[in-house]
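Structure, as structure tokens:
Omission of a single protein chain aside, the complex is shown with its protein chains in their original locations.
So that you can tell them apart, the chains are marked A, B, C, D and E in the order they are listed, and the count of residues begins at 1 in each.
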Amino acid sequence: MWDWQNASPLTGLNFVAMVVGAVVVLAIGLGVVTYTIYAERKVIGWMQGRIGPNRVGPFGLLQSIADIVKLLIKEDVVPERADRVLFLLAPVIAFIPSFMVLAVIPFSARHPFTANLAVGALYYIALSAITIHGVMLGGWASNNKYALIGGMRSAAQMLSYEVPLGLSLVGVILMAGSLNLNDIVEAQARSGWWYIVPQFLGFCVFLVAATAELNRTPFDLPEAESELVAGYHVEYTGFRFAFFMLTEYLYLFAMGGLMATLFLGGWTGPWLPGWLWFAIKVFAFIFFQFWLRATMPRIRVDQLMSFSWKVLLPLALLNLVVTAVLKAFLS
Amino acid sequence: MLGLAWTPPMIAFLVISLLILVCAIMAISFRKVIYMALAIGGVFLGCAAVYILLGAEFVGAAQILIYAGAITILIMFAIMLTNHEAEEPPAAWSVRNIAAAVGCVLLGVTLYAVIRSQSWPHGAAGADVNQGQSNPVAVGLALFQHYTVPFELVSLLLIVALVGAVILAQERKEDE
Amino acid sequence: MGGAGSVAIPAQSLLALAAILFCVGLYGALTKRNLIIVLVSIELMLNAVNINLVAFSRLGVAPNLNGQVFALFTITVAAAEIAVGLALLLAVFRLRKTSEVKDLDLHKW
Amino acid sequence: MFGFLKGLGVTLSQLPRKKVTLQYPDVMPEWPERFRGVHRFIPELCIVCNQCARICPTSCISLSGTRDENKKLRIDTYDINFDICILCDLCTEVCPTESILMSDTFELASYSRDDLYLDMHWLYENELRYERAHPDRVAPAQLEKAGEA
Amino acid sequence: MSPYWNAYLYVVLFTLFGLLLPFAALWIIGPILRPNKPAKGKLTTYESGLEPFGDAHVRYHARYYLFALLFVVFDVETLFLYPWAASFHQLGLFALAEMLLFIVMLAIGLIYAWRKKVLEWT
Partner (left out) sequence: MAQTEETLERLGVPADKLEHHRLRLDDDPDVRTEEMLLNVGPQHPSTHGVFRLLVKIRGETILDAEPVIGYLHRGTEKLAEDLQYTQIIPYTDRLDYLAAMLNNYALCHTVEEALGLEIPERAEYLRVIVMELQRIASHLLFIGTYLLDLGAMSPFLYVFQERERIVQMFNKICGARLTYNYMRIGGVKWDAPPGWLDEVRAFVPFMKERIKMYDDLITGNEIFLNRTRGIGQYDTETALKYGLSGINLRCTGFAWDLRRKKPYSIYDRFEFDIPVGTRGDCFDRYYLHLLEMQQSLRIVEQALDQIPDSGPVLGKVPKLIRVPKGEYYSGIEGARGELGFYIVSDGKDKPYRLKIRKPSFVNLQLLPELLRGQNIANLIAILGAVDIVLGEVDA
């Protein structure tokens, strides 16, 4: 009953399996976010000579949960001058795509958790662009100068890095001959190498663009607390704020999954079970993000924009052309 | 309703159509321009769902990427760069508006009559438009084997649009 | 994986949806005063056309991909159209401080 | 070109280092002998010379005393307003008998300003607490005099 | 019914859950749990500790629009690159030439924007 992916026609039990799969992914997503935040605080704390959260639960393991509960019982303040409807709606608009992209990430070889879409990679890129609306509208609806600048910058940044991100995938698609993420994993397993090797340039572009797309240091301009105080979510409180945070960390997880799938062979790997390999690769990505955050200062907004268009985009195009030419003449 | 087969795709289609129409009506009846932009995003997403329902996965994803993603953002930026609080005045029953409304309703009725009067093909059962490929691959093959010239014209169109829009939108340096 | 197989949606319903969407868009384009909304209404009409194109690619006499490819081109053209249209609007707004169609109907600025 | 890689190395090398966090309420900081916390006061030693009140830059000390049967001045009240005390240590510097001293009490937060008005009894209690906590730090002269009284 | 529908049904489920979670948390559970004590000070907009003055909704520099514009153009390019890349192994050299021409055209657009200082922030 678990194998609903090829079940035709779909029986009731298959459907139940599907719902269970979705619920499990939701639970995994929320769990990963909770403990990513915890791990981030711990790892960055360790890198800074601190011990990180340690008061709630053993080793502070319940810290993030305590934070969530705190946010849930916080008053929900909507500023008087804000555009109420959009203000309330913006976090939801931002959140939904962040969860939807998880539908196509192949977590392991055979499981009921992945939609086997033929347009998988494009689906991810297309949906992640919708989050920009939420961020932008959130900043606009707050009717606050910092929030508006933060929202606009955020949108401009995410737009700018969406392009190299999308183009860096093309090299992988060229090699695998499919947009389907499952096929890409299998093509890597067949070819015997992870695409990080032949697509190293593409991988670098992807990594930089992904970091920027996730609004993480050194590209965390939108929420630059030392300039814009907190960027687009300056006016958000309680659980609405939590949804913006949830969105960011879900994307961190999803982007890690995407990177593992496209460049690191997804769930393939020797000895260990597939899901564990996948988890290791995703965590490597997440750890790298923490590491960057502990080290880097923030890039300036004009440099940020020109970097995307003047460096990353040409590099991505170059990578694409080289891959295509090599593929055409080698095969 | 009128002898429709209540298959799951049909139900999905009805739900999606309802979403599209509600969003479309909202898109032209809200007063705040930014709400209109948001509602039109709903229409775009609904259309994407219709395409996917019809098996045109790639066009559906393209619709989300270009329309719901890029174009809606562009519209929002345009609103934020002009008059944020722009509002449509409440519908005034001017002659022009009434004429437009009557004309549109008449057009709709005529179109509906035409649609009803014809018998439409239902697609060859079992015909696979993708010829055994996955949809994006099939679209790619069609695009690059049969539509080479239009494809290159697209790049020309894009570059012309880019240049034109840059010239129009760029602020002159002396304003700084 | 090769597509949706046969689709049990009657062509009439799809065409009707497209027709209504087209009329709504047309009404908007004719009556609205804000240039942005006029452009948005035109997008509605384009989407209506796209629905028809995709519908016929699936439900036509000889189903093939031409409709989908055309829809792709339409989307592209729409993107170019709105980009230039809004750029025009920005340029006009800069000079006239208005984004209303009514204020822009003079031949000489 | 890749100078930031050096920086990444630095942060990574810090990861396994020993952590410096002090678990404050569980582990109290170790204060050196000269630490200037809230005052402690030994009434027996005070000769009511008023020097501490005069040197205080913020005038937060107020005291009064009476002459006893031996014509010796005895302290009656000794109040420090901790609202304005800046813990500058000048009062203990001028005290000829070392009756006003600094202790290692440093937790001063309270819900009311009234609680910050410390009187002689509080200060003496603080002295007793300090003696219990640091038996090795009490000066012999001080012990002697305290014993006499 | 085919795997195609199953996959998209799964996506629909994700959409529904994605809607359900925030609505449940913000509009159903939230109001029960959280206090609501609005006060004048709370409801004002943050402005570095001062009374907010002026409207935040002023117009910004058109460069934001220009970046969005570039984004649209290159997004369309990406859109065409995807099916090309996916079907490239069946297309051969002619498709490579086609795409090179396409990329060169857009690169010209990029260079134009570069020269016109669209890519500069200041």
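In this section, a contact is a pair of C-beta atoms (placed from the backbone, for glycine too) under 8 Å apart; a residue touches a chain by one contact, two chains touch by 3 or more.
Since we're looking at a predicted model, the values are computed, not measured.
Among A:V20, A:I65, A:C204 or A:I299, only A:I299 touches the chain that is left out of the view. Of the listed positions D:L73, D:L90 or D:L108, the one in contact with the omitted chain in the full complex is D:L90. Seen from chain D, the chain kept out of the figure touches residues 1-4, 6-7, 9-11, 14, 20, 31-36, 55-57, 86-90, 93, 102. By the touch rule set out above, chain A reaches the unshown chain at residues 44, 47-50, 145, 217-218, 220, 224-227, 229, 293-303.
Basically, only the chains that are shown with their structure count from here on.
Omitting chain A while holding the rest fixed, one finds the remaining chains separated into the touching groups B, C, E | D. Computed centre separation for the pair chain C/chain D is 78 angstrom, with centres defined by C-alpha atoms.
In whole angstrom, the spacing between the mean C-alpha positions of chain B and chain E is 17. Those residues of chain B in touch with two or more other chains are numbered 9, 55, 57-58, 62, 65-66, 69-71, 73-74, 77-78, 80-84, 133-139, 143, 154, 158, 161-162, 165-166, 169, 171.
Shared interface positions of chain A, i.e. residues touching 2 or more other chains, are given as 116-118, 122-123, 125, 129, 140, 148, 152, 155, 159, 177-180. Per the touch definition, chain B reaches chain C in the complex via residues 4-5, 7, 9-10, 13, 17, 20-21, 24-25, 27-28, 33, 36-37, 40, 43-44, 47, 50-51, 53-59, 62-63, 66-67, 70-71, 74-75, 77-79, 81-83, 86, 88-89, 91, 96-97, 100-101, 103-105, 107-108, 111-112, 115-116, 120-130, 132-135, 138-139, 142-143, 146-147, 150, 154, 157-158, 160-162, 164-166, 168-169, 171. Those residues of chain B whose C-beta lies close enough to touch chain E in the complex are 8-9, 52, 55, 57-58, 62, 65-66, 69-71, 73-74, 77-78, 80-85, 133-134, 136-141, 143-145, 148, 151-152, 154-156, 158-159, 161-163, 165-166, 169-171. On the side of chain B, the complex with chain A involves touching residues 32, 34-35, 38, 41, 57-58, 60-62, 64-65, 68-70, 72-73, 76-77, 80, 84, 134-137.
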